[in-house]
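Missing here: one protein chain of the complex. Every other protein chain is in place.
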Amino acid sequence: MGKAHSNAYCQAPHFFDLPFTIKRRLLCGRDTASLAGMAQRWGWEETSTDWRSAIARSDIDAVDICLPNHLHAPVAIAAADAGKIVFCEKPLALSVADARKMADAAHRVQTLVWFNYRRVPAVAYARQLIDEGRLGTIFHYNATYKQQWGSDTSRAGTWKMDPSQAGSGVGDDLLTHLLDTALYLNGPITETVAKARVIAPNRAVDDAVMALVVFANGSAGTFEATRFGIGCKNRKTFEIHGSGGMLRFNLEDLNHLEFLDFSNPSSEQGVRDLLVTDMKHPIFGNFWRPGHIIGYEHTFITALAQFLQCLSKGEEFHPNFADGLAVQEVFDAVQRSAKTRQWTTVVRA
Amino acid sequence: MGKAHSNAYCQAPHFFDLPFTIKRRLLCGRDTASLAGMAQRWGWEETSTDWRSAIARSDIDAVDICLPNHLHAPVAIAAADAGKIVFCEKPLALSVADARKMADAAHRVQTLVWFNYRRVPAVAYARQLIDEGRLGTIFHYNATYKQQWGSDTSRAGTWKMDPSQAGSGVGDDLLTHLLDTALYLNGPITETVAKARVIAPNRAVDDAVMALVVFANGSAGTFEATRFGIGCKNRKTFEIHGSGGMLRFNLEDLNHLEFLDFSNPSSEQGVRDLLVTDMKHPIFGNFWRPGHIIGYEHTFITALAQFLQCLSKGEEFHPNFADGLAVQEVFDAVQRSAKTRQWTTVVRA
Amino acid sequence: MGKAHSNAYCQAPHFFDLPFTIKRRLLCGRDTASLAGMAQRWGWEETSTDWRSAIARSDIDAVDICLPNHLHAPVAIAAADAGKIVFCEKPLALSVADARKMADAAHRVQTLVWFNYRRVPAVAYARQLIDEGRLGTIFHYNATYKQQWGSDTSRAGTWKMDPSQAGSGVGDDLLTHLLDTALYLNGPITETVAKARVIAPNRAVDDAVMALVVFANGSAGTFEATRFGIGCKNRKTFEIHGSGGMLRFNLEDLNHLEFLDFSNPSSEQGVRDLLVTDMKHPIFGNFWRPGHIIGYEHTFITALAQFLQCLSKGEEFHPNFADGLAVQEVFDAVQRSAKTRQWTTVVRA
Partner (left out) sequence: MGKAHSNAYCQAPHFFDLPFTIKRRLLCGRDTASLAGMAQRWGWEETSTDWRSAIARSDIDAVDICLPNHLHAPVAIAAADAGKIVFCEKPLALSVADARKMADAAHRVQTLVWFNYRRVPAVAYARQLIDEGRLGTIFHYNATYKQQWGSDTSRAGTWKMDPSQAGSGVGDDLLTHLLDTALYLNGPITETVAKARVIAPNRAVDDAVMALVVFANGSAGTFEATRFGIGCKNRKTFEIHGSGGMLRFNLEDLNHLEFLDFSNPSSEQGVRDLLVTDMKHPIFGNFWRPGHIIGYEHTFITALAQFLQCLSKGEEFHPNFADGLAVQEVFDAVQRSAKTRQWTTVVRA
């Protein structure tokens, strides 16, 4: 992820009018050699293997945490305590308790959680259509995140397969993305019943999780995240049905949003394939001309740029640590349900 | 449904070499005038409003039941007791107990349940690919059936909205179709947790049902049926991920089957859009030349023709009443789970 | 084609309220055995190998010509001279001169040419949208018809490969379909430049033809028909761009019409996938409920039914022999251009 973040720091000023100057001051990590290579490639001024002294520096305003999940809490809390702006990779923490502590520690500083997919123009436009009432009363919200690499046993050794570092498997990694998007588009989730499965032999973390969820707005839906979705490289989807129409999205085609307007005459209703690259669509106009598509990295660039714009105006940026905590609360209910096999209420921490 | 069935009786001999001659002997119903019109249009020799006397006739070999769900059991049992071949619309019955009685009553006669979608060439071909091992070990089986007419309150008055005739709403109507296809393609379901919802005000039957299910083969999945799937006219889908690949299907495009072969080199893996209209595909060759697509009605024609071929050879036809009962058993677990809010085991009757 | 026509005679009364009763009186052909089988299967009352005596019979009102192309003219003219209603397979004739004679001979009788694809609901709906002005001024009209069986040398021996019977190859067979649809949707074609190619070794008829065309309404476009369109089973498409929007169609997915409404706000413009199975769409309501798709054969059923409805009302049916002649005129210009390598004006016969 360091590559995607570094790229955002380089590129944000190229495509957005930023109220601040970004300096790539210090790159921290464990391995000196790889730090040097990374710094060289991406223009980091210095490197260090000691994050604690980095946080103590007065010439650093913001700390960006790209670490295995179990390290998010201690580093974020230390950074926030030092008065730094804190950016943190998702999921925010390994537990609701940790996430609560992080949100508390950060109450005086501005924060960002890298649920970067809110910044896909098509996702932002989906939110806009919902906010405008175009979908009416929401009935159904379905979400999937399917990858296939779980079946590749050669990848067993990464920290993502170690519960002490990753928490869970696909749950922390992919389901939290689904939950953040759902909370963003459809509001709070109140209860869930879920099932998690380890599919690969001898694997310590879950490979697949599925859940039924109920939203505070009365809608309900199915969620599924898997690393055994053979045939899917990075297929994150949502499908929303409301009294006013339908929306569908697939991250592998992130420049598209499918929209059906149920207020059209019945003979003219059809799923509309919107290529969300118009100057009137959110975000896209910062990049290229209509039809000249963007990709994965632009979500990070945009999140960073919009954070800085919020910071400058004194507005709250989302998703921040409070939003990261909200995801954690739902995910906690999912995990409890997977253990108890019961419908489980989402508890606000 | 009488239209689709009548059409099958007319058309089966045109496209299949049948071992029997079909005579459209007697059409039963409640309304004399509409019976007359229907008989005239579809070439039924006689009409009657008394199904009991019809069943007693010695010149009738088979009885086809297109009635509201609550009448399936009494008519089917009477017909079977009279030694008739019995065809019955889905779902087989309003309860497992009734379905069990029907299957018992029919133990001496050949039966057919109109889960017609098994006869979509693409579905039959999916089954063939699975039988050949092309999908390997199945990990995920997802299914949806989405229609949108539930939001049209002008349609409130039909028998499908009356629990005493229909049993449930979308559960009996659409979910049972999903279950039959799932049992056909992926084998027995062992347990489920489900949620049913009435969405329209003052409606007596459920509009939407969703479930998590576990299969005997170790795979698991999400199921959802709704009449509030705004944007979907008749969207019945499945998506299956196995160690060998992926299959996807959508009834609104029933001539297509999407297939990903995970044994291809990774650079050549892609979702293959198979137009299941080749002479080597199942069923299709009975109709037209490659690329000259077929539709909804052909599933009924094919089910009937294949039933007659089985009958002639003394082979068991599927789906028969035993298969209809198996669907009912799973559906019963879904309904119990929706009430108790518990994971619920499927019980064999 | 006899199968598709016979089916239409059986099915039209089942789905349409017809003003006439259809009797399958007499089936003519060359081979007594296959005639008997066909008559048995499709309920033809009699068979004959002598079409001339058939035409002389007073108990026959209509003659349907499913013969190799070179026989269309003599049989149609004889039938028309005998006062029969005449249906004729496409293309109408091997030459403009013959087509002209046929149209002249038929001036006192009602005629039909089996350009059946006008009766795809999606195509009829495209015409309706154009008639309503929804596409505005047409700029571009592109059409392709791609099949792949030309590369299968085992199929060399059919009459379709014999110029004396078929006229040309893909030109007569597929390009004429494109031309009829284009004339139907976009009006007269004024000039063309074309190229025809024989691709298979030792083949006597063309395998591929492509053309640039100019329409009387000022629009222009590309046309291409091929039997070497590897990957395409029966892919007949059109794509139309006008000041008001876009339409796209593909015969392999004939229940769909793609429509872009350029009057929508730019952020809401997208290609709309219309599933043309609504009760308010043309034709479809005669068959099944929304989303329950139809296929190839329904175009023949509908053409026949609408012909009979026109006949009853004294209205002109289209496409009739005059329409078939109009196609022939454009096709003649294409063929002349392919020979002379010049832009060639379409001449009205």
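In order of appearance the chains are A, B and C, and numbering begins at 1 in each one.
In this section, a contact is a pair of C-beta atoms (placed from the backbone, for glycine too) under 8 Å apart; a residue touches a chain by one contact, two chains touch by 3 or more.
Treat the numbers as computed from the prediction; the structure is a model and nothing was measured.
Student: Among C:12, C:39, C:75 or C:210, which one is in touch with the chain left out?
Tutor: C:210
Student: Which residue from A:13, A:136 or A:163 sits in contact with the chain not drawn here?
Tutor: A:13
Student: Hey, which of C:29, C:91, C:242 or C:295 is the one touching the hidden chain?
Tutor: C:242
Student: Given that one chain is not shown, which residue among C:190, C:222, C:286 or C:309 touches it?
Tutor: Candidates C:190, C:222, C:286 or C:309; residue touching the omitted chain: C:222.
Student: Where does chain C touch the missing chain, residue by residue?
Tutor: 139-140, 142, 144, 146, 148, 151, 193-195, 197, 199, 208, 210-212, 214, 220-222, 224, 226, 228-232, 241-246, 260, 262, 269, 271, 341-343
Student: What residues on chain A make contact with the chain left out of this view?
Tutor: Residues 4, 6-7, 10-11, 13-14, 41-42, 147, 149, 232-235, 251-255, 275, 277-278, 287-298 of chain A touch the chain that is not shown.
Student: Please output the residues of chain B touching the missing chain, sorted low to high.
Tutor: 125, 258-259, 261, 265-275, 278-281
Rule of thumb we're sticking to: only the chains that are shown with their structure count from here on.
Student: Going by C-alpha centroids, which chain is farthest from chain A? Tell me that one.
Tutor: Taking each chain's C-alpha mean as its centre, the farthest from chain A is C.
Student: Where the centre of all protein Cα atoms falls, which chain's Cα centre is nearest to that point?
Tutor: B
Student: Once you find the CA centre of chain A and the CA centre of chain C, what distance in Å lies between them?
Tutor: 53
Student: Give the residues of chain B that touch two or more other chains, as numbers and ranges in rising order.
Tutor: 232 - these are the residues of chain B that touch more than one other chain.
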